[in-house]
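Every protein chain of the complex appears in place save one, which is left out.
Each chain carries a letter (A, B and C) given by its place in the written order, and its residues are counted from 1.
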Amino acid sequence: MPSSPTITTMPTHAAQPDDSPALQALYRGFEQERLIPLWTQIGDLMPMHPQSKASACLWRWKRLNELAAEAGRLVPVGRGGERRAIALANPTLGGRPYATPTLWAAIQYLMPGENAPEHRHTQHAFRFVLEGEGVWTVVNGDAVRMSRGDFLPQGGWNWHAHHNAATRPMAWIDGLDIPFAYTTESQFFEMGRATLSADEMGTPQLSRSERLWAHPGLRPVSQTNDSATTPLLAYRWVDTDRALNEQLALEAEGHAVTLSPGHAAVRYSNPTNGRDVLPTVRCEMHRIRSGAASVERREVGSSVYQVFDGQGSVQVGAERWQVEKGDMFVVPSWQPFTARCGADAPALDLFRFSDTPIFEAVHAYRVQLGAAQA
Amino acid sequence: MPSSPTITTMPTHAAQPDDSPALQALYRGFEQERLIPLWTQIGDLMPMHPQSKASACLWRWKRLNELAAEAGRLVPVGRGGERRAIALANPTLGGRPYATPTLWAAIQYLMPGENAPEHRHTQHAFRFVLEGEGVWTVVNGDAVRMSRGDFLPQGGWNWHAHHNAATRPMAWIDGLDIPFAYTTESQFFEMGRATLSADEMGTPQLSRSERLWAHPGLRPVSQTNDSATTPLLAYRWVDTDRALNEQLALEAEGHAVTLSPGHAAVRYSNPTNGRDVLPTVRCEMHRIRSGAASVERREVGSSVYQVFDGQGSVQVGAERWQVEKGDMFVVPSWQPFTARCGADAPALDLFRFSDTPIFEAVHAYRVQLGAAQA
Amino acid sequence: MPSSPTITTMPTHAAQPDDSPALQALYRGFEQERLIPLWTQIGDLMPMHPQSKASACLWRWKRLNELAAEAGRLVPVGRGGERRAIALANPTLGGRPYATPTLWAAIQYLMPGENAPEHRHTQHAFRFVLEGEGVWTVVNGDAVRMSRGDFLPQGGWNWHAHHNAATRPMAWIDGLDIPFAYTTESQFFEMGRATLSADEMGTPQLSRSERLWAHPGLRPVSQTNDSATTPLLAYRWVDTDRALNEQLALEAEGHAVTLSPGHAAVRYSNPTNGRDVLPTVRCEMHRIRSGAASVERREVGSSVYQVFDGQGSVQVGAERWQVEKGDMFVVPSWQPFTARCGADAPALDLFRFSDTPIFEAVHAYRVQLGAAQA
Partner (left out) sequence: MPSSPTITTMPTHAAQPDDSPALQALYRGFEQERLIPLWTQIGDLMPMHPQSKASACLWRWKRLNELAAEAGRLVPVGRGGERRAIALANPTLGGRPYATPTLWAAIQYLMPGENAPEHRHTQHAFRFVLEGEGVWTVVNGDAVRMSRGDFLPQGGWNWHAHHNAATRPMAWIDGLDIPFAYTTESQFFEMGRATLSADEMGTPQLSRSERLWAHPGLRPVSQTNDSATTPLLAYRWVDTDRALNEQLALEAEGHAVTLSPGHAAVRYSNPTNGRDVLPTVRCEMHRIRSGAASVERREVGSSVYQVFDGQGSVQVGAERWQVEKGDMFVVPSWQPFTARCGADAPALDLFRFSDTPIFEAVHAYRVQLGAAQA
């Protein structure tokens, strides 16, 4: 349903022409011709720096999990609805299921024995497992175990389904670039097969992708092309945890390998090119040791965090929260962010995903480290 | 002002859970916790292929020009409003000054002797001149003449101002990635100097950028780095016209250098890397000779066209228009497009700009050529 | 000592001008002016396909090791000679210590307690350990253990020294691009410190580089730039072995992940970009299972192989050898190569290095798979 724009002489930082019947007639002419002048809009359209429409916002895991469990009882999973996924809806983004203007973040929930049907889409996705086990994601026929702390990227346009092979429900989070694909209008979707083969419904400890690709610095000579999305479908917690511990140990031995004192971080990367696992989404795990804090950071683009373990406090713009395991929060574009591990926790582990690769790809990324001057 | 989402059991292609008091309670719980389930949204969020919010839409140059001239009489140009630019507002994009979800297109108008003040912004811009002359754009102190048929790219974060050195008003079109920068929240803006130096206000035939860079296949050895935006600030009509004529002449001699019979096209490119002039905007000039038509094309991302010369008809999705000099129209994402030159015109020249580089950068581009099968 | 060229009317596939006193006078004139005509040289200079000056050639490990041990008794290691390294000298490469026209391959030998002094050079290097242990390579102060089956790349211009901390001698092979750097004349060399610190002379199980980089698909966020050479200084046999076994197991399960039936292979890669560990040298480990053979392969550029384990036969051009542990051989440019595992060995493991990245970098690489048509 088309709607004509309505041009008003808005209060704005921009100087405005004197009002007059002629000006009003001009504005009505603009409206009839579906035109809007820059001078009434420039303050909003072209701010001095990003003024995010999104809010710094926190979701508590306890409530997410309770509501997801209730959905498990009431809402079936099947073709059409496709997934029992419940998305964070940033309250200042127009009632849309968007965590940020570009990122989707949801809790997904699967009951014992349930299957989420096979489909594929161009939106890039990943899953991250806060706790539990028993679900396998089947990607192009390769069954990938999902366990605590695992990160499972899912490049666009790969067939995938999920099945819960255990006797308990399981929850995890999904991250996608759904809002970005939606606003730029680039999305494709296709339904897959109704049922998978018995082989695909197996529960192997390691996926084929890991057996082929999860060897440090080694790649199969049969697959030497660059791939825009990672061919490695699971990044296991045991590796991530060890990598973070080693950074902190190396720091303690005097080597500058952390982001700042007490703040270790690894980026999940595509072994075919060393770049981000997905072309539009960056994924990282951060560990801040007891008593330490991250350097204040302000950057173009938005992030979503989930506390994987530990306790601490985070500050996003003017907001400050005590956070604990499972809690999720959003850092909007250009809002300063700091995280601090409480003295009573051994470390604060933060899983983070962001839209940074989009800005890097179009040369629009900026970052500012350290507290801004007053 | 935050607003809670409201979840309704919408009629959709997706199967929905049976309604019940428990389900309603669950949905109220979602709303309280700022959550939205996928299963009520998936039909809209994840369509089978892009379903653009934008409309195929046409603007007549005659009316654009009349309204711009009236604005020239009523609306001063100066600091704050910055530019006398009037933007195409696609009627199905929520009353925003967006030609498409990612692109801004405007007519800009400058009266004799007027100056548009210096500023810079990270949004990438260009100007294209349908007719007229007398305005110079001053980019980082380099005065660039604007004349009929010229294309003037303006990479982000370069200082620029305009001044009309002639005795007549002049109009041209501006294209920018304002909506893309706005929805992804990456924009910076800075005011420049109040007045330029006498030297910068000069009216040279050729800018310094052209004297340094407009030599085919030659680059200064003093500047061998890659630049994300083109250092060449003017692409003159005489070159564009000759390149198009040569393509058609070569085609007539039997060489396959056109896009399809009778359809020649050149892309404005960055001489430092051969890529698009701007990281987010592709700009091209197309020429369809008398009686010929383009191959139907459907692609991810949106385009804005302006008829530079000639007459013909264009079809965008279900819309079909007769077009002539100066008319502007929009091709939304994934809508089929065909252009045809009338038999009574020697050729139809179409200036086009699109957001394609964004999709190529994130590996999301798709194109389909030829009429779709039924 | 300059020498004038001598031009003779050579028998060649090329048509030659009729001999005459005038022609002889012309040729003398060429010689005086330091000129050589193409028409007497073209058959050699511009062959139909590469005609390598190098020979297909085999070196037996038994003899290499005996001679290296004798050198251990007679030749001290120290500043000036720098390394007790003994190079393969392809007999048709003019008495130069070149395994191939671009590659150096040597056995290096270090006695108990010995130290090879610190230096650095732009030539890229690696070490590969056939057997033994007890030596640490110290790279920019990072002590890297060398054990059986380990691959240790050493990008150009890094400081490095070796020390034998054990009670037995140790031998290993070195590979470098010395001939390539020599003929293209791009090499730099610098002596380092006389003695390393006690900390650098330690014998840690894992180097700092491994603790930072040897986690599959994970990279430190503090180091996100691309690096032309790999920051990972050791690729351990346990990982290589497992990766090869998994490829053969996946093949047995029906998945096409090997190069050809029974032929698994991994490439050592740079985790910052997924490319070769060194800009000029490609390094791989191949495993051919019992009874299997590789597909005949002919490619631009040369390779050096060392049998890491097992027994089998290899064919290089017209040469055919039975090979066993430690044997080294050369495959010259464009000579066909096949390897076959004997039926009595469980597998034939072949370490390979080649100059392929050079040709890929300048777009000169070609490969032909399968036996050539007669």
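As a convention for this text, a residue touches a chain if its C-beta (ideal position, glycine included) is under 8 Å from a C-beta of that chain, and two chains touch if they have at least 3 such contacts.
Quantities reported herein were computed from a predicted structural model and do not represent experimental measurements.
*Asks:* In the full assembly, spell out which visible chains the left-out chain is touching.
*Replies:* When the entire complex is considered, the left-out chain reaches B, C.
*Asks:* Give me the subunit C residues in contact with the hidden chain, please.
*Replies:* Here the touching residues of subunit C are 1-6, 13-17, 20, 22-23, 26, 29-30, 33-39, 41-42, 45-55, 57, 59, 63-64, 67, 70-71, 73-76, 78-92, 94-97, 101-102, 106, 121-123, 156, 178, 180-190, 228-229, 279-280, 300-302, 332-334, 355, 357-359, 361-366.
*Asks:* Would you write out the residues of subunit B that touch the absent chain, in ascending order?
*Replies:* Its contact residues with the unshown chain are 208, 211-224, 226, 230, 232, 235, 239-240, 242-243, 246-247, 249-250, 255-259, 265-274, 277, 284, 286.
As a working rule, only the chains that are shown with their structure count from here on.
*Asks:* So how do the chains connect up here, line, ring, star, complete, or something else (other)?
*Replies:* line
*Asks:* On a CA-centroid basis, which chain has its centre farthest from subunit C's?
*Replies:* Most distant chain from subunit C: B.
*Asks:* Starting from the mean Cα coordinates of subunit A and subunit B, work out the distance between those two points in Å.
*Replies:* Chain centres of subunit A and subunit B, defined by C-alpha means, are spaced 30 Å apart.
*Asks:* In whole angstrom, what separates the CA-based centres of subunit A and subunit C?
*Replies:* It comes to 43 Å between the two C-alpha centres.
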